[in-house]
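Here the complex is missing a single protein chain, while all its other protein chains stay put.
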Amino acid sequence: MARLNTPEELSDFRQEILSKRDPDNPCISVCAGAGCVASGADEVIKAFKEEIEKQDLTAKVDTKGTGCPGFCEQGPIVVIYPEEICYVQVKAEDVEQIVAETIKENKVIDRLLFADPITGEKAVKESDITFYKSQERTVLCNNIKIDSKSIDDYLALEGYSALGKALGEMTGAEVLEEVKKSNIRGRGGAGFPAGRKWEGTRNAKDPVKYVIVNADEGDPGAFMDRALLEGNPHSILEGLILGGYAIGASEGYFYVRQEYPLAVDNINLAIEQAEHYGLLGENILGSGFNFKVIVHQGAGAFVCGESTALMASLEGRVGEPRPKYIRSNIKGLWQKPSVLNNVETWANIPLIVNNGGEWFTKVGTETSKGTKIFSLVGKINNTGLVEVPMGMTLHDIIYKIGGGIPGGKKFKAVQTGGPSGGCIPEGQLDLQVGFDELTKAGSMMGSGGMIVLDEDTCMVDVARYFINFLTEESCGKCVPCREGLRQMHRILTNITKGRGREGDIELLEDISETTVEASLCALGKSAPNPFLSTLRYFRDEYEAHIKEKRCPALACKELIVFHIDPAKCQACGMCLKKCPADAIDGGKKKIHIIDQDKCTNCGTCFEVCPDKFGAVTKISGEPVPDPLPEEKRMIAKKSPKKKK
Amino acid sequence: MSEIKFEIDGIKVKAKKGETLLDAAQDAGIFIPTLCHHEKLEPFGGCRLCIVEVEVKGWTKLVVSCVYPVEKDIIVRTRSEKIDRIRKTIIELLMAHAPDAPELKKLAKEYGASRDRYEKDPSFCIHCGLCVRYCAEVKKANAIGFVDRGINKEICFVPEIASQMCNDCKECFPLCPTSYLQAAFVLTESLIA
Partner (left out) sequence: MEIDKVDKIIDKHGGDASSLLQIMLDVQSENNWLPKQALDRIGEKLEVPMNRIQHIATFYKAFSLVPKGRHNVHVCVGTACHVRGATRILDSVEESTGIKSGETDLDLKFSVETVNCLGCCALGPVVEVNGKVHGKMTPVKTSEALKLYE
C-alpha cells in the first residue's frame, strides 16, 4: 500500500478494506490482554490458529488476538462474530469443540457460556452479560474488535476519519473549538479542562510546541490506560496528531511506563504503520501539516506521572518536579509550551472531532461530561475494566456491574483516586461519579482506580499501605513530603502493630496540614489523603487500635491471635499438617490446639481449615481462651463422613 | 526591564520582572527564613521554610517565596498563624535528623518548635542540596550528588572526582546547616584510601 495523499484517498482506502471483508464470515476474537495471557490466552490463540488450519478454514475464518475487553476475571475470553457468542474461561482443550460445533455448525456450547453468579442465568452474547449490560463503552468498545497490531482493523472501524475530517475541512482553531465545546476534563488526575489547557498553549508565543501522552499509569491497581495502549494504540495516536494540529505542534511524545512492554511494542508498531500510510510525518494527507512522534519509556518512578517530573524525565533527568507557578502549557518540555494529557483523554479526542463537541456533552453530569473507564478491583465479584457514563452511582457500579462482594462478606468502603485518593463508606454509595462529586466526599477521581474493600479490610492498614507506597515513590526533594511521609508512615505502622499512643491522631493531623499546604508538587499535596479520608469515616477503627489494641477488621497481624474453637474442631489434621511453624498440637480424634508461643500468625491454619468446619478463628483485643485440659480433647463422636 | 510594584508586610516594594519574592523581600530588608537558599545558586524550593501568604485580587494562597516570581499589586504576608504553624512542623521534622544543628535550634526558638516531637532518624542530612548544587553550579566539579529517592535519598560523593578535587576545595563544608557533610566526606576519604 502506498502513501495516502488526501483525505479522499483515505476514505477510498477504507472502502477498499471493507469491501474485502465479508461481515458474515466468522471471526474469532481472543482477548490477548495481560490478564487473559496470564490465564493462558496465548495457548488458546495458538490452538485456534492450528485448528483452523487443520480444518482448512483459513480463508473463511479470521482469528485475532485483540485488546482487553475488561472482563479479566473470566479470562481467557473468546468472542465469535458475527453472532457475538461469548465464551469465558476457555482453555486450549476447548478449541477443537468450538471449531467443530460453533464455527462449523453454528451451535452454542452451553458449558462455556458465562453464568450469572446471582441468577445462574446463562448469557450467550457478550452484551447479555450483566457485567457489560450497564456499561457504556464509547472508548473501550473497539478494543475487542481490533487486532491491536493491525492498522487496517482500525481503519475499517472509521479509524483516522477524524484526522481526515480535521485536515480536510477544519482549521486547527476549529478543532480546538470542538474540544473546548465538549468540556472534556483530563482523565489522568486533576480533571483540568483539556480545551483550556490547549488554548493556553496554542496562544503561547513560542513557535515550538509539544504534545505529550502521559502513559505512565503508576496508580497501583489500575490498568485502564494499559488496556487502551495495548488494545487500541491508533486511537491514542490519532488523538495526539489531532492535538498537535489544534495547538500548532509538530512533535509529540509518548511517555510509557517501562512495566508495560507490550504497550511500548504496540505503540511503536502503530507509529510505523501510520508513517507508512502517510498519516504521520511530512505533509500529512496533503494538508501541509507535519507531525512526528517519539516514544520514551519510563524507568520505574510513580512521581514521573506528575507533569513537570515527566517532562524532566523526557529531558533525560531525574524525575523531580519543579514549581508550577508558571504552567507547563506555557513553559514545559525544554521550556517550550507543552500540552500533556492522559491516554484516555487523548483516546476521546477523535470521537469528539468526529461527532462534535456538543455530542460529548450529552452524556454525564453538569460538570463532568462523557464516559470514564474505571478499574474495578479488590473484593468484588466481577473484577475488570468498566466504562460508565459520568454520573452513575457508586452503588450501581459496584452491585450492578461488579456483581457485589464475594463470599457473602459485607461491603465496607471503596477507595478511589489512586494512592492519594480516599475511601468512601457505605453511607455514601449513592454518590454519582464525577470529578467534583468525588472530591467533595474527601476522595478524588484520579485516573480511575476503584478498589472495593470488605469487612475484612482494616482501614488503618489501608492508610498505612498507601502512605508507605508514597514514601517510596516521593522524589525526596521537598521536606514536607519526604519527612512528613516518613513520620506518618512510622506512626501508622506503630498503630497497626499495637504500639499506638494517645495523641498520635493529632500528630498525624499536624503533619498532614503541613504536607498538604507546603509540598512542592501534587504528590505531596495529596499524600495525606488516605489518612485524612479514613479518619473522617472510620475514626473508631483508629481509636480501637490505639486505645484497646484491637483491630476491628481482624486484619492487623500483630493485633490478632489465631485460635481453634474446640467446639468446631473435628481433628481433620489439615492445619496440623500445613502449619509451617509446627505450632499446632493434635492427633487422631484429638482436638487441635495452637501453641501461641510458637505461632507466627501466618494464617495458614485459618486458610486450610475446611469451610464446613470453620474451626480456626481470629481474636483481637480479648484474651485467648485457655486451652482445653488434656482429658477433654478426645472427640467421642465420629467425624461426619466425607461426601463422595 | 519593567518594574513591578507590590506590598510585603504592609511595606511598598519594587522589583524587576522575573525576580523571586524572596529576593525582593531581602532587597527591601524584610527577613524570611530559609534553609536551602543561597544567593549564588539557582532557586531550589526544597525546604519550604520560606513559605508566605500571597493575596491576589482578594484570593489568598500559600506560596514558596524563593521560587515564586513577583507579580503586580500582590499583597504578601511573611508571618501568620498558619505560616508559623507550618514552619514549626517543618523545623520539627528536620530536627528528627539534626536535633543539635545550631541553625535549626535558632529557628526552633523563634517558632516554638520542640526538638523531640518526632522519632529520631540516624542520618543528619536534611537534604537542602546546598553542597550538591554549589559543587555543580559554582565549582562545576560535580564531585557530590544525590542518590536514590523519597525517604531513602542521600548525598554521595563520586569517589574518583572527590579524591582529586575535594581536599583543595572544601568550600561546601561551611554551607552545610548540620555539619553532616564533613562527616560524610571523611567517611568517603577513608573508603578511597
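In this document, chain identifiers A and B correspond to the written order of the chains, with residue numbering beginning at 1 in each.
Throughout what follows, contacts are C-beta pairs under 8 Å (C-beta built on N, C-alpha and C of every residue); 3 or more make two chains touch, one makes a residue touch a chain.
Bear in mind that the values here come from a model prediction, so they are computed numbers and not experimental data.
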{"item": "Contact partner of the left-out chain, one of A:A32, A:C72, A:C86 or A:V211", "value": "A:C72"}
{"item": "Given B:A28, B:L41, B:I75 or B:C156, the one touching the chain that is not displayed", "value": "B:C156"}
{"item": "Touch criterion as defined above, residue of A:A38, A:A173 or A:V624 at the omitted chain", "value": "A:A38"}
{"item": "Contact partner of the left-out chain, one of A:S375, A:Q487 or A:S620", "value": "A:S375"}
{"item": "Hidden partner interface residues of subunit B, rising order", "value": "132, 136, 142-149, 156, 158, 160-161"}
{"item": "Residues belonging to subunit A that touch the chain removed from view", "value": "34-35, 37-39, 72-73, 75, 218-223, 226, 258-260, 296-302, 313-319, 375, 377-379, 383-384, 415, 419, 449, 451, 453, 457, 462, 465-466, 469, 475, 578, 580, 602-604, 607-608"}
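Methods note: only the chains that are shown with their structure count from here on.
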{"item": "Whole-Å separation of chain centres (CA-atom averages), subunit A against subunit B", "value": "39"}
{"item": "Subunit A - residues contacting subunit B, complex", "value": "301, 303, 318, 322-323, 325-326, 470-480, 482-487, 489-490, 507, 510-511, 513-514, 517-520"}
{"item": "Complex contacts: residues of subunit B adjacent to subunit A", "value": "45-49, 51, 62-64, 67-69, 82, 85-86, 89-90, 93-94, 96-97, 117-119, 121, 126-127, 146, 148-153"}
